[in-house]
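With one protein chain held back, the other chains of the complex are shown just where they sit.
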Amino acid sequence: MTADLLFYLFAACTLVCGFLVIANPFSLNPVTSAMFLVLTMVFLAGLFVLLHAFFLAAIQVLVYAGAVMVLFLFVIMLLDLKAEERRRLKVFGITTGLIAVGAILFIFLNTLAQAPLGASTTPELEGTTMALGKLLFTRYLLPFEVVSVLLLVAMIGAIFLSKKELK
Amino acid sequence: MIPVNYLDLLRLAAPETVVLAGALVVLGVDLLALREVETGLRRLLLLILGAVTCGAAIAWMAAFPNLGNFMQGMLVVTPLTQWVKGGVLALAILTLLLSGGASFTNHWGEYVALLLLSAVGLMFLVSSESLLVIFIALELASLSLYILAAFHHDAPESAEAALKYFLFGSVSAGFMLFGLSLLYGLSGSIDLREIAAALGGPFLDPLLAVAMVTVAVGLGFKIAAAPFHLWAPDVYQAAPPPSAAFIASASKLASFFVLAKVLSVGMGGLEGRAVFGDYLPGWVPLLAALAAASLLWGNLAAIVQTNVRRLIAYSAIAHAGYMLLGIMGGKAGLPALVYYAMTYGFTTLGAFGVASLVRDRVGGDNLSDFAGLSRREPWMAFCMLVFMLSLAGIPPLAGFFGKFYLFAAALKTSSLDLLWLVILAIGMSAVSLYYYLQVLKQIYVVPPPSGLAAAPIPSLPKTVIILAALTVIVLGCAPNLLLRVLAAP
Amino acid sequence: MKLEILPWLILFLPLVAAGWITLFTLRNQKLSVGLSIGAVVTGFVLSVLFVAVNPLTPAPQELSLNWLSIGEFQVQFGLRLDPLSLLMMLVVTGVAGVIHIYSWGYMRGDRGISRYFACLSLFTFSMLGIVLANNFLQLFIFWELVGVSSYLLIGFWYEKPAAADAGKKAFITNRLGDFGFILGILTVWAALGSLNFGVLAEKLGANREALGGAATLAGLLIFCGAVGKSAQFPLHVWLPDAMEGPTPVSALIHAATMVAAGVYMLCRVFFLLNAGALEIIAWIGGFTALISALMAIQQNDIKRILAYSTLSQLGYMVMAVGLHGPTPAMFHLTTHAFFKALLFLGAGSVIIACHHEQDIWKMGGLGRKMPVTFWTFLAGTLALAGVWPLSGFFSKDAILAEAFERHHYALFALGVMVALLTTFYMFRLVFVVFFRPARAEPAGHAVESPQVMLWPLRILATLSIVGGVISLDHYYRLQFEPAAVGAALSWTAQLTHPFAHAPVPAAFGLAAALAGFACAWLLYRRADVDPLPARLGPVARAMRDRFYFDELYQATVIRAHDFIATIADWADRWLIAGLVVRGTHGTTELIGRALRLVQTGNLQTYAFLFALGVAFVLWWVLG
Partner (left out) sequence: MSVGLQHYLVVSAVLFSLGLLGVILRRNLLVIYMGLEMMLNAANLALVAFSRFTNNLDGQVFVFFVITVAAAEVAVGLALIVALYRRRQTVHAEDLTCMKL
């Protein structure tokens, strides 16, 4: 029962913070958005814990809240973007965008409601570090290696793109 | 506990490993040995090193045809995947050599390394049947391509185009991931064959339909099918020409192959039917809608273009429509699709090459900049003639045979269900001749602007372009050369 | 089959010549010309040799290589040798050879002469490919290649914008026809599982209904290809414009061979066409024949008159196919190839003599100054008019007889009418160009063309005269009605055969020719300006029957002409040029505007459209 209550709490917080990331009525400053994104990630990590994915919850907090968000804030500071977002809102654009996304969401929820998902087995899976680690270095060896190449690409790209061109 | 045989993995992934090692060597050599070397020589050495690496990987595949399946679908090597990978590598070689005269950057080490790394991504993409590896390989290839698209150091449009490419790539990756998660949830597996076994058919669960669509959105972005093509014209126009050529050729080839694989292997029983009045949800109606939209949008929009690279971009969208017919052609359509995608790759690569030469000489690649090319560069003009006519599907060039075989396969497999789409495709290919001739008219009819200084064009790109044109002619006259091996059981 | 290598040689020699010229001898004009002429003349000699060694028999022979075999998709690259293809091979190599030689004289001094001969050789190769193909795919490939070489040759003088545009128009219009053609081919393949003519004929012979409900549709789709290539209504618009090319090209491609390929193809796949499709084919052919004959009357450009005449004669042939008569169609195709090539070459000779003046009202009096050209041109005219005993009479009579015997009186009357008009406009041309004093300076100083241009005229004139009595129809009948064929008639028997066999059509044909000649005689014998547009006619020399003809002309011909011209013009402007060739201002404008709304370059718009696309596709798949 506690778990259920916690679910509702975390879910609500996740969604509210998520909403505030994209549409904060009080501030259009990207820094605020970034802060709410951190909160969203943290509450998501809470949901992961409820799903017994402890390792992932830890990773989520470490990588997202720790690394990705710092990167975001760093760039925001670097570009000095305080007073930028002062432009006229376009009502037409907002309405049409809402309609399109609303349609997609409606279809998602509608199909979810019809889907025969209820009668699943009793959940007993534990996402421990041990279990995941073993899988990573056996069955998932290949993707693990490919990801390392991906990180190499990201590194080259980030350095190449953000460094100043030498004249 | 599953025992892992590392040697097994190395054996199966040897070509990818070779290319990866080549990329690292390129980076290292560039940093350590070539710092003080003059730019032109440095560029030449690095490009040749890259090309040799790809050549070595091809040679490896030819010499040691190791086939097998690593870890239940993580890496599945079959003769067909070997051929597609060979095609990707050949296109990579041509792209590299095409860059031999270009001056859009000074960072040739990074450029060559990224190109090779994206080729690695595309190769993994081709030979995996696991959703996870497909996703990661797709991201690997995409990330490298985003950076390659931004390589133009003094053109602001280049960065803009790369940013658009990146944003749309990420959005569609998001959609695709969402779809993959549903697919995984509904089947309990991330291996395509197990998924197919778990899902069965032929009736489509609504949630599965959502999964199917969102996955198709992700890949539809990569193949630039309407309505997920919006990034393509900007990127093709503004990215450095060799990068754009690679995006249009090799990346498209691999993405089409993986789309065909995901749908026909992973959702084997869920084809559905796209006939008026007899509709059954499935991926055939989905692809039919995308194909029809691409054909119409691509061909009609191309008519009004004034920039040649943008025109090629719209024609690429249209060609995505033709190729989607190949996926709908099922088992018989797959060789047709690969043949078409490969020959299309060579054609469009060559066309980008010519556009890039014109741009270097005249300073732009608008239609009017091609005026009188036949009198300045008769060979390049002739190659462009071959490319344009092949794209328009005029025999005996590869574009004709590819289309014919695609249409035939689609009609036969669907037992005339797809006749309406084939009619649309043939009609649109008749329309397409109009804008291809527009380019040729500029090249052959309009007199060149006066006062254009004669300058020798670099021989490396020229050779590549002529080679591409030759390939288009030879594969058109003797399609059996390629099709026989592609269709081998 | 003896000497199997020969057909391959005949087919590939011109290609080798074309390739060699393009790659190596573009600078050396003499060598290029020699190579090209040598290839086609050798081809002709070898064809004669081959036919002499292997007498024509109804049983077809095939020489083929496996070109493609992918699963159940098997296509061969093969040659089908039967009376139809062998005779056509003789005609193509023969006429092409003569025209190659003529071109040598006509194009002398042109900078691009090597390029010209390379294209001409490429064309000869492609045309032979069509003739000899043993399957649909191969036929289609050469079909398109012929289109490409025609595009290159029409636009040969690409410095002239009109020529470049005409080439483009021809190419695109043909593509429209091919749209139907390839669809027809795919339909046949999907239904019968083969593309080989022999196999298809067997399958259909065993089961007439093998194509099922798609039979008429497939037939008409395939006919679309012929509509494009043979310039039938409504895709006829490209042929008159194609006259922008050099005159020998008009003679070879746009009169004698390529445009006849549509008719040839229909005869080749005659077994596929059912009665429903044939009926429509016949009417389209007849309609084309009539409207283009009417249009020919009011043309003043010598080449355009011949172009409309070609259209009209092609309509005749298509009508013959539609009347279940491939034999007369092919017969007429062959004789037409002789005399129409002759007429075009004669026109070329006149044009050169008048320093590239093509308006007939600026010529005149050339009969005396250019005797060989005049007499050969006259022979061609008489043959086209269908005057006994020239070749045109026999072939035209065969078509009329076919219509008469099948009790298709409407088309029979139409055919007679066209025959009358044909004689009329041809003699109008002859009177204006060759009689009366010269009306303009260049025509006054005209001199006869060099021998290299005159010998081709003499050869073709001979063929036009005797073409009707050399048993051509007999050999074609071997192909189409092997059961009904008897022994070949002697040439004297052939001379009188039409009168004995079917006197009514023969009489009508001759009467039509006479009437047409009489009208032309009355109106144009002394004319220095065209009396018809003036409508009243020269009152001073008024004669009653003149007025009668004039009024008849006004009442029927001009009005019908105006009406049809309006329709044709509308089709040209809106259907072909409007929607497809030029994309019209409106269409491009519309697309441009729509595109500007969508491809704004703005990320947000793109993202919105992306999401909308996803929503739409989801909705579509979920049904």
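We call the chains A, B and C, going by the order they appear; numbering starts again at 1 in every chain.
Convention: a residue touches a chain if its C-beta (ideal position, glycine included) is under 8 Å from a C-beta of that chain, and two chains touch if they have at least 3 such contacts.
Please read all numbers here as calculations on a predicted model, not as lab measurements.
Every shown chain touched by the omitted chain in the complete complex is listed here: A, B, C. In the full complex, chain B contacts the hidden chain through residues 131-132, 135-136, 139, 143, 146-147, 150, 156-157, 159-164, 166-167, 170-171, 173-175, 177-178, 180-182, 184-185, 188-190, 233-234, 237-238, 301, 304-305, 310.
Listed by residue number, the positions of chain A touching the unshown chain are 3-4, 7-8, 11, 14-15, 18-19, 21-23, 28, 30, 33-34, 37, 40-41, 44, 47-48, 51-53, 55-56, 59-60, 63-64, 67-68, 71-72, 75-76, 78-79, 81, 84-85, 87, 93-94, 97-98, 100-102, 104-105, 108-109, 112, 115, 117-118, 120-121, 123-125, 127, 131-132, 135-136, 140, 143, 147, 150-151, 153-155, 157-162, 164.
Although one chain is not shown, part of chain C still touches it, namely residues 592, 595-596, 599-604, 607-608, 611.
Here is the rule we go by: only the chains that are shown with their structure count from here on.
Each chain gets a centre from the mean of its Cα atoms; the one farthest from the centre of chain C is A.
When each chain is reduced to the mean of its CA atoms, the one lying nearest the mean of all protein CA atoms is B. Work out the mean CA point of chain A and of chain C, and you get 69 Å between them. If you average the CA atoms of chain B and of chain C, the two centres end up 42 Å from each other. Centre-to-centre, using mean CA coordinates, chain A is 31 Å away from chain B.
Residues of chain C in contact with two or more other chains: 607, 612, 614, 618, 622.
Multi-chain contact residues of chain B (touching two or more other chains): 206, 209-210. Note for the complex: chain B touches chain C at residues 164, 167-168, 171-172, 175, 204, 206, 209-210, 212-214, 216-217, 226-228, 230-231, 233-234, 279, 281-282, 285-286, 289-290, 300-301, 303-304, 332, 335, 389, 394-396, 400, 404-405, 407-409, 411-412, 415-416, 422-423, 426-427, 429-431, 433-434, 437, 441, 444-445, 478-480, 483-484, 487. Note for the complex: chain B touches chain A at residues 1-4, 6, 9, 13, 20, 27, 70-72, 74-75, 107, 110, 113-114, 117-118, 120-121, 124, 128, 130, 132-133, 136-137, 139-140, 143-144, 146-147, 150, 153, 205-207, 209-210. Remark: chain A residues 93, 96-97, 100-101, 103-104, 107, 111 touch chain C in the complex.
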